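One structure follows; several queries about it will come next.
Note that this complex is displayed minus one protein chain, with the remaining chains in position.
The chains carry the letters A and B, assigned in the order they are written, with residues numbered from 1 in each.
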Amino acid sequence: MVKKNIHRIYMFLVFIFLYAPIAVLVIYSFNDSTSRGNWGGFTFKWYIELFQDRDIKSALYYTVLVAFFAASISTIIGTLSAIGLYNLKKGPRAIFMNLNYLPVVNPDIVTGLSLMILYLSVNMKLGFLSMLLSHITFDIPYVILAVLPKLKSMNKHLAEAALDLGATPSYALRKVIIPEIMPGIITGFLIAFTLSIDDFVISFFTTGSGVTNLSIVIYSMARRGVKPTINALSTLMLLAVLILLFLINKKSSLTNRDNKFDGGY
Amino acid sequence: MGNKQKYLTYPYIVWMFIFILLPVALVFLYSITEKESNTIKTISFTLENYRLFFDPLYIGVILRSLYLALISTLFCLILGYPVAYFISKASPSYRNTILMLFILPMWMNMLLRTYAWMTILGNNGLINTFISWMGLPKLNLLYNNAAIIIGMVYNFLPFMVLPIYTSLSKMDKRIIEASYDLGADSKTTFRKVILPLSMPGVISGIIMVFMPAVSSFVIPRLLGGNKQAYIGTLIEKLFLVTGNWNFGSAIAIIMMLIILVSMSVMNKFDIDKEGSANLW
Partner (left out) sequence: MKKNVLLIITILMVLIILGGCSPQQSEKVVLNIFNYGEYIDTDLIDEFESKFDVSINYEIYPTPEDMYTKVKSGATSYDLIISSDYMIERLINEGMVQEINYDNIPNYQYIDDNFKKQPYDSEGKYTVPYFWGTLGVIYNTEIVEGTPDSWDLLWDEKYAGQILMMDSQRDSLGAALKKLGYSLNTVNPDELEEAKQLLIQQKPMVMAYVVDEVRDMMIGDEAAIALLWSGEAVAAMGENEKLNYYVPVEGSNIWVDAMFIPSDAKNKEVAEKFINFLCEKENTLRNIDYVWYSTVHTEAIKEVEEFLFDNPGFNPSQETINNTEMFRDLGTNINLYDKVWTEVLSD
């Protein structure tokens, strides 16, 4: 019992650490002054301005679109290569992993500029597609890193047993391996989505034709002061996800089918 | 079975070649050419850019960056492991919610989050306002290494927690039960069974935190007040402000090598652990 409480207190403190800056960010979305240094009174005007701001709306649209597609595609490619990679011999695997680390190690500016040069050298017009390709590129390594631990801790004989029992390799993959490493796939998707939403440098240098994302808008605002409309937008995003989570949670606790799923094998 | 699944890596191998290897080759080419030879006809090779790096000035910069990244990674691990462990122990219906709540703050823009930390840590910030309200002297919380480390841990913590959680979740409970049955107490079970089994997740987490932390530049710039040069800020400046892509590329290549070598050392460690895990 005491132990349980220690767990709870620890998690509570970590969540305070995580959400303290978010709370600040939310509070400043109601600040009547444009400056962080000054509390000018309570206002809703940034929320109203938000809905009139053409640039922010279009940036939000491209941000979500790119993040969603980049995360989905990189999750698929990343998961498949992680499974394949897991079956490679030690030598090739080491080479593969080292190459995979490159986009993680490289500073964003180096990745961004070298990708820009790559697109230009094949005469590709910079815009939505080039930005999406770049995001997929820096997302995949993280998906592999998220999926691999689950593969490693998976019981190796599981897939073999399925094959012995007459399953085709693709059937075994779909019905045995994928469900087994599902937590890794989900965290991989989440990490990819997060990285994609937050990227500025690589996006800036690989986009064009009027396509911008929120990070570009925000970093470009920095010199003149980031407007609280961005805080208002963040608050709404936060709220939307929280409501979504609440609904899902309510639904799953009603059906309670997760219990059956996670009961081990 | 194993060999047949190798083909699954082929799409990514092609992808890697185009989007990772080619650009890195380009960076390498920049690093071994002279600045004024940017057309193919007049290209001239040089090792000057690498020689230039071996100045105590730049060695200091890279050591400082590695040191800070290491400390931040360590804190992420110490702080993050228990979190991952507790999430994996939570009731299954809440697990995914907790996980989402954990990553949700990272969907807010990093610049805004870092600004928020400045509001919290500043001289007239929330913490200092509270402290002076208590009648205690104000603290200098912003613009030092501690502030950078707080910022890094904050930004990278989920990347440590998620992979560790992944390897802890769905762990075969019978293994743990067996350990208890064989007379091990909970400490021993954790040390001898759970920890080794979660090692792949820990390794992934360390890589996901350490590597980007070395070259990050927004956090040292904003929370450290730029009082010292870091490798990320240096490279960014060389590419954009100075326009010296050649020297910038050389530093990037050196950094890549240093980190990859240290990672392969760690991966050896990983493979050993995996061997012992296979006993099960």
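Here, a contact is a pair of C-beta atoms (placed from the backbone, for glycine too) under 8 Å apart; a residue touches a chain by one contact, two chains touch by 3 or more.
From a predicted model like this one, the values you see are computed outputs, not experimental measurements.
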item: Touching partners, among the displayed chains, of the absent chain; value: A, B
item: Absent-chain contact - pick from B:8, B:61 or B:168; value: B:61
item: Selected residue (touches chain absent from view) among B:202, B:222 or B:254; value: B:222
item: Touch criterion as defined above, residue of A:50, A:97 or A:113 at the omitted chain; value: A:113
item: Residues of chain A (touch criterion as defined above) contacting the omitted chain; value: 33-38, 53-55, 57-58, 60-61, 64-65, 68, 113, 116-117, 119-120, 125-126, 182, 186, 204-205, 208-210, 212, 216-217, 219-225, 227, 244, 248, 252, 257-258, 261-262
item: Absent chain, residues of chain B that touch it; value: 35, 57, 60-61, 96, 115, 118, 122-124, 142-143, 221-222, 225-229, 234, 237-244
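Keep this in mind: only the chains that are shown with their structure count from here on.
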item: CA centroid of chain A to CA centroid of chain B, Å; value: 15
item: Residues of chain A that touch chain B when the two form their complex; value: 7, 10-11, 14-15, 17-22, 24-25, 28, 36, 77-78, 80-81, 83-88, 90, 94, 96-111, 113-115, 117-118, 133-134, 136-137, 140, 142, 145-146, 148-150, 152-153, 155-156, 159-160, 163, 169, 172-173, 180, 183-184, 186-187, 190-191, 193-194, 197-198, 200, 214-215, 218-219, 222, 226, 230-231, 234, 237-238, 241-242, 245, 248-249, 252-253, 256, 258-259, 261-262, 264-265
item: Residues of chain B touching chain A in the complex; value: 1-13, 15-16, 18-24, 26-27, 79, 82-83, 86, 89, 92-113, 115-120, 126, 154, 157-159, 162-167, 169-174, 197-198, 200-201, 203-204, 207-208, 211-212, 214-215, 217, 231-232, 235-236, 239-240, 245, 248-249, 252, 255-256, 259-260, 263-264, 267, 271, 274, 277-278, 280
